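Here the structure comes first, spelled out in structure tokens, and everything after it is commentary.
In this view, the complex is presented without one of its protein chains, the others remaining in place.
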């Protein structure tokens, strides 16, 4: 039996914990694959790895046991009680495959050392379980915007800088990406952090013929935006303003409401809108930390548009979702699709996976329907 | 110069008046073609008739002059003051091409006589202005559901019944469709009324090689539904219920809140949802007459869905639009596309125009993005 | 120690089960009295019975054990897991004080017999626990509208008719009210059913000097309406229309979406609005059964109003609540207030409790703020 690995950077976070608990539940056939795109009939013949063929490990700087994390998610309404009861022992088993993550604040030595250690962890995981390949997916917290440095331009310059002890030339997400590629693993960025998006790193991926995908999973407000915006374009209705507010609790709320971290998220959210509408529009966007909402995310969007004879009209929507429940199945989908792409010899940015992302690499297409059609067509050819 | 006719059944209604005023304003270049799909760059090479090449006439049982109707629409916010001022004389000119409509309650004689008179009106309009072809578009009030009769099955049986004086074998929308085809004109049904959708009438269209399209213009809530619903399907999210409420004033509110008339509208609105979602869902739907809203229509939809591990989430939207402002440009679009199709020798149901309708003939596709792609592709081949 | 009884008609329903579980949890000090009006500091000196002093029993035609009902409410998110665990044994104890309810379909004999049996059940409950008084609260399902009969006019005529075997002269809610008063107990109607609101029954209450209150607990949409409507009045803003839609699941959704049952509910909801606004307005109102919502109730209201110079504006709100969680604490409040009123010698309709009801007896005041002030003042004088 073929067997693949899913290596999660941020393996003890909400998204990761939900994905792992869900994978275990899917394997036990105690839940339906709701929210799993890769389980749609359109992908039946694509030769994707089955739920039984995926083994999970990962890195995290946190040390809370997975079952404790899962309990919190149960209290928050993300994981049902009966699922928790069923997967508890499975979670402990996965715990054994989680290694300490990298963070500059707690690391001494060079970033080259750090990357080597991370790559070794992945390699050992692969050997230990006799895996055919391992897909690395970053689901850790959004980083503050990292400054652009000249060393990011070429692989040579980057590696020279990484070798200097105590020098922080890359944010953690990029160290993770570097380590993944050095370990021969496809890398997927589910966050808006820098990750692989540096010339030096894409150069490395190209050289090693490694596929990668990202970035920033499209789970809520942006999902609806990329669905609705094409409607205005197709109907020749002029969007005059598109205003948005996001209320979220959890650790994510705290991280993203912080101006510094929000930078990358808001940029990622905003980029698509102008592309979708064909022009810049007034588009104020806020992310507020509202702790009492827990894992829930509420987003309100107000779209003002004009139609025939310039008449003003509007549509507004309120989205009420659980980010982890929306993200987790996509993480499993991405592991399946990316693994199959790797097996099929694909390399470089996987534009066809743009369907999953707010800020897709390898494509300029942001319209959801077109993205889905592209995904189906691409998967059919794997 | 080529010249085509747009013959409106219900030529003094809100939609028709807005379409006529708008056409005149477009011809004068005092407004941009906002809301006009056919003016998108995608259709530039399709050889559609220009605004200058379209002449308008029609039938109506009402006798209010068009400029009086336009004044009311100005008060309601649908037609800007400056547009009214500019097109007032043009409206009076079109008034001269409007003839008395048919209604069983005020007609003596057979429906065959009535149809002949309607067809003659269209023919004279065409000759008077030296038109290459005339497209008939039904924009009159929604009719009550008309009972199915055996005479509807074949053209022969239908025409025999129509010849009987005093017998009402067809609703007015179907008499109009019959008259249009007998006059050699393509027929478009912008309402949910029966129109051409009877075996006897589609048989006639086929024999005469006439194209037709319909039915029930997709202008508001259903437009959003046909955009959003595919998102759930593509993301493997299970829609558990999709509840809707429509508040509308104007004559439309009065007509549609009436249970008998609402029948055809609600059926038309509901049919698509199950197709879009791939299965039946709980989908209560109401239309309420709220006179103070005037020409405005407010729709609220609440969608409850489940995702990963069965977790419940929701999205709700409020649509606030002017139905006439949304419908009018589509009426002009349909005249242009249908005219071009007729010129290109197309006959029978024009499934590619399904993009414009809640309950499209000639296609089962309800997803907006796919409908738009089909329209672009079809128009490219005209 | 003084000790009072709370006798619930419909003791195994969602509202009753939540109220009982909550009372047990309050008694155990494992929850705060959130949602309990009577626990506000304003009522501290009113001498209301404490949580420890209330004992619960009741009637129900259903036979499911209370802990089974509570489990379902836990799955629906109304009762937290930890509360269920803590009160499970207490629920079983209360189960022992629930007797079979009355329903004409399963009863042979006269309604007089039925009422006598019900009154005896209450009396035995009272004696068994040595209670000072028992308050009867109807929380059973909303009944279909019961026809008005001449026998309802006087107590004499009513009792004569009730004595006829097989004759159904009263709906079950009124039989319950009759039995309560005959047992010397105050009666509170938390539903829109007929209950005590018949001349013959209020005559009986007056003769027996029994206080009563009702009807139809104000728990969601109407609560917001009675809060918002006075704002328009105080600001001289003219409400032009107030449209509402209620989506609810559970047994309540099924019962209330049924036209026959909805009659009394919609009438009860509508009555207040005209009073609050000072005039009749267009106010379409729907109740839809949406089973997937479970115990949740979603209500959307759209208010269109005009201000200075006739300018049109609007406000809309979406309420998302759990009816049982909103109703249950009010049931406990009503038991406390009504018991104290009885102890203080009050008789007849308790208008000061109008704060709790959509369709209050004994008062025409529907404005929430004024109702609260009246309640505080009344309680201060007990």
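Lettered A, B and C in written order, each chain numbered from 1.
Note that a contact is a pair of C-beta atoms (placed from the backbone, for glycine too) under 8 Å apart; a residue touches a chain by one contact, two chains touch by 3 or more.
What you see is a predicted model, and the numbers here were worked out from it, not measured in a lab.
Within the whole complex, the absent chain has one touching residue among A:278, A:291 or A:380, and that is A:291. When the whole complex is considered, the residue among A:74, A:126, A:304 or A:338 that touches the unshown chain is A:304. The missing chain, though absent from the display, is touched by one residue of C:65, C:149 or C:231; that residue is C:231. On the side of subunit C, the interface with the absent chain consists of residues 18, 21-22, 25, 31-37, 39-40, 77-80, 83, 223-224, 227-228, 230-231, 234-238, 306-311, 313-322, 325-326, 328-329, 355, 367-370, 372, using the contact rule stated above.
Against the chain not shown here, subunit A presents residues 240-241, 243, 245, 247, 257, 282, 284, 286, 288-293, 298, 300, 302, 304, 312, 314, 316, 318.
Keep in mind that, in the parts below, only the chains that are shown with their structure count from here on.
Number of steps on the shortest path from subunit B to subunit C, with steps defined by chain touch: 1.
Each chain gets one centre point, the mean of its Cα atoms, and the points for subunit A and subunit C are 49 Å apart. Looking at subunit C, residues 318 sit in touch with two or more other chains.
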